[in-house]
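A single protein chain has been omitted; all remaining protein chains appear in their positions.
For reference, chains read A, B and C in written order, and residue numbers begin at 1 within each chain.
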Amino acid sequence: MKALVHITLKPGVLDPQGKAIENALSHFGFEGVRDVRQGKYIELDLPDGDHADAEAAVKEMCERLLANTVIENYRVEIVDQT
Amino acid sequence: MKALVHITLKPGVLDPQGKAIENALSHFGFEGVRDVRQGKYIELDLPDGDHADAEAAVKEMCERLLANTVIENYRVEIVDQT
Amino acid sequence: MNDLNNVTPELAAEHGLTADEFARAVEILGRTPNLTELGIFSVMWSEHCSYKSSKKWLRTLPTEAPWVICGPGENAGVIDIGEGLAAIFKMESHNHPSYIEPYQGAATGVGGILRDVFTMGARPIANLNALRFGSPNHPKTRHLVSGVVAGIGGYGNCIGVPTVGGECTFHKSYDGNILVNAMTVGIAPTDRIFYAEAAGVGNPVIYVGSTTGRDGIHGATMASAEFDDQSEEKRPTVQVGDPFTEKLLLEACLELMATDTIVAIQDMGAAGLTSSSFEMASRGGMGIDIDLDQVPMRETGMSAYELMLSESQERMLIVLKAGREDDARAIFEKWELDFAVIGRLTESGRMVLTMDGKTVADLPVAPLADSAPEYDRPHKPSPARPSITASDVAPQTSIRESLLTLVASPDLCSKRWIWEQYDHMVMADTVVRPGSDAAVVRIHGSNRALAMTTDCTPRYVAADPIEGGKQAVAECWRNLTSTGARPMAITDCLNFGNPERADVMGQFVGAVSGIGDAARLLDFPIVSGNVSFYNETNGNAVQPTPAIGGVGLIDDLDRITRVGIDQPDLAVIVIGTTTGQLGASLYLREIVGREDGAPPLVDLATERRVGDFVRGEIEAGRVRICHDVSDGGVAVTLAEMVLAGGVGITMSVRDTADHGWWFGEDQARYVVALEQKLVQTLIANAETAGVPAMQIGVSGGATLDLGTEGEIPITALREAAEGWLPTYMDA
Partner (left out) sequence: MKAAVIVFPGSNCDRDLKVALSQSMGSEPAMVWHGDTALPDVDLIAVPGGFSYGDYLRSGSMAAHSPIMKEVSRFASRGVAVLGICNGFQVLTETGLLPGVLMRNRNLRFVCRDVFLRVEVDDTVFSSAYTAGQTIRVPVAHHDGNYFIDPDGHAQLEDEQRVAFRYCDETGAITDAANPNGSLSNIAGILDPTRRILGMMPHPERLSDPALGGNDGRALFDSLISALS
């Protein structure tokens, strides 16, 4: 079983990396790209088991470590291994 | 229109961040978590238009700027604004 | 064990072994090697590990002096710096990996050289880096500069060793082959220096650090093969650095070294487990039985071949005293590092590898390590070039304009954009920061210091390898002298093209002979070094670039000199002879657009006499401000002194000074500034010493006043010198 975690900055929080990407893209001649936001994407392997339990556990990991909930949102998905 | 980009390390490439997260999680008592891999998740706003064109453009951005294709893979998804 | 016995001469050739070398391998074994054994032969006998093309010439270098504790052959060179301490240092290249993946390539280069130094028991106290990039106009250059600098910073900053100096120049010959040379200087007590010589039958062989993955397999053979356009396809898995783990490894190793458990220790660098185990065994004349199943692995299904050739970073191999495994294990567990007993020393003289209970390789150590091939490759001397002085070149623009152009040129401009990305102050002992001649780093808790620098002028070496080789050493010695230090010893990193070409080999032979001559005459022995060949793409070789890293000792920090003119009314004096040599100069290249002519001659006896005189004046306390004259000549030297200190100079030279006087690159020269009342003494001493010294101006004001040539506000100089690199990188 795998957990896929997306961690994104809350709206309104400054994103220096997103802004730098946006500038660089326009330098490269990619016009019209706006509102670039960079977040994190974390994959974890978990022992197979109940999805709901796993989701709860991973959410706790997010609260306690993976995300800084002052500035970041997170989203957890549990999928079966392919 | 929005592009959602996932950038992940190629299999076999060392991921020091993932490793450190894995260790930290086990210190916190989250047992059984393995193979933590950290990647990037980038969202971009694009002017509305043809999805295939947009996808091609964003793939080019990945090749040229967003991803380090020597060690990273990328995946692009185009979605309509919610 | 020969289930993989389909090793053919073709497969051997793909591994970079020539037909002769393969035949020799078969002869040594008395049978055809299996694949794992072939892999081991190929990396052990690669140019990178065996020095097969360079050994003959390296042997000619002077490596001894009363203060040398350990010269070349160990992981790094060791010199005695008094008060029970030794300085341990080395420089190494990471050119090819940095071209393929600039951030990780440069980062792992730093990680590797740090390990070479702390494996001998030293705490690293400073890093330096010598960088060569292609033409600024080449489409890849900007990306490479940005990645390499970020990678060097990323690793050094995280591990907490200050990066205090280096060099960075640009030339089209590096378009397809950048050079990334990293140097580390460390300090250890003289009675706790650790070597890599295995001893004691039955002693356990320990693996510590990170787990082994498939990183950089073939990295060592890659470093020995010329690039072609397909190398981006063939590229192996790139090594990724983990400076955090290295920091833990450093602290754990130093902690272990404080106990009395280590017999021998060696980092796993190029060719990982193979070269580290063979080198330890061969130095001690031992054999080793290794159980590969015990190697901590990051991935599943790794073969013996992969385990032996992996270049995963942040790993060490240690021979412990038998019975002390648990003491050592406790230390590594505290630092959360992998620790595994993977083998034992034997008296067989053979490396025997087992996996899954089966023998997967069985090789004699000595023939592989010591009887590696050695070549005396054909070499052709470079054609001599005519010398060029002012009368041979019409001045192109005014002295003023030329100076502004030169200080804003890619090679001479300020490299602040680079060193501000490096933590150059961590450890709180950096006394002279980057932007000077040599950096000065205090020996912790004392009033003494080490000065350190890296130098090479590739366009001189290209013009005349012998003179260029001498000049690299002389400039290094001069830069150390300019801080008031006593130059002690050097490390080198010899970057050249394909040694199988007689012209390239001729450059190498010439440069090594020049380096040797200079090192002998300046009492400046070579204690460690590295050779990087095959810096060449599609037949275009880099300019020959023997980078020299030097270390000097400062006995009293109160007597150091700095580059900057920081107060008015000082006499500005040029020391040494100016004849106006413009051959292979930056003036010729940047202003006139020519890259020809003979480089300035290096008269080593003069170099020594002038340098010893300057150092004497510094030690006597008369000279507090000093800068050597190098690229761009007197004019650029003065501009740099004014920029560094913020106070101007009014020149008193007459209009007989031509562009040769201002920009000529004659060697063995310094500019010093001192109180006017001390001038007579200095001039008199100079006369006694047989050293020319001439006052050329007085400090003061906010301009560099070139007399009849007009004046330049310091602000304009600053804009020129500081502007180019940030503007280029942001474009």
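Of note:
The rule is short, and it goes like this: contacts are C-beta pairs under 8 Å (C-beta built on N, C-alpha and C of every residue); 3 or more make two chains touch, one makes a residue touch a chain.
Keep in mind that this is a model prediction, so the values were computed, not measured.
One chain is not depicted; across the entire complex it touches A, B, C. Among C:G16, C:P72, C:G153 or C:G209, the one in contact with the hidden chain is C:G153. When the omitted chain is restored, the residue from C:L557, C:M694 or C:A716 that touches it is C:L557. Across C:M427, C:L521, C:V610 or C:A686, the single residue that touches the chain missing here is C:M427.
Seen across the whole complex, the unshown chain contacts chain B at 16-17, 20-21, 24, 27-28, 38.
With the whole complex as reference, residues 150, 153-154, 157-160, 242-245, 247-248, 335-336, 419-431, 433, 442, 557 of chain C touch the missing chain. Think of the hidden chain as still there; on chain A it touches residues 12-17, 19-20, 64-66, 68, 70-71.
Methods note: only the chains that are shown with their structure count from here on.
Mean C-alpha position of chain B lies 37 Å from that of chain C.
Annotation for chain B: no residues touch two or more other chains. The part of chain A that touches chain B in the complex is made up of residues 6-8, 18, 21, 24-25, 28, 30, 32-47, 57, 60-61, 64-66. Every residue of chain B that touches chain C in the complex is listed here, in rising order: 10, 12-16, 19-20, 23, 68, 70-71. For chain C in complex with chain B, the residues that touch the partner chain are 100-101, 103-104, 210, 213-215, 235, 237-242, 244-245, 298-299, 312-313, 336.
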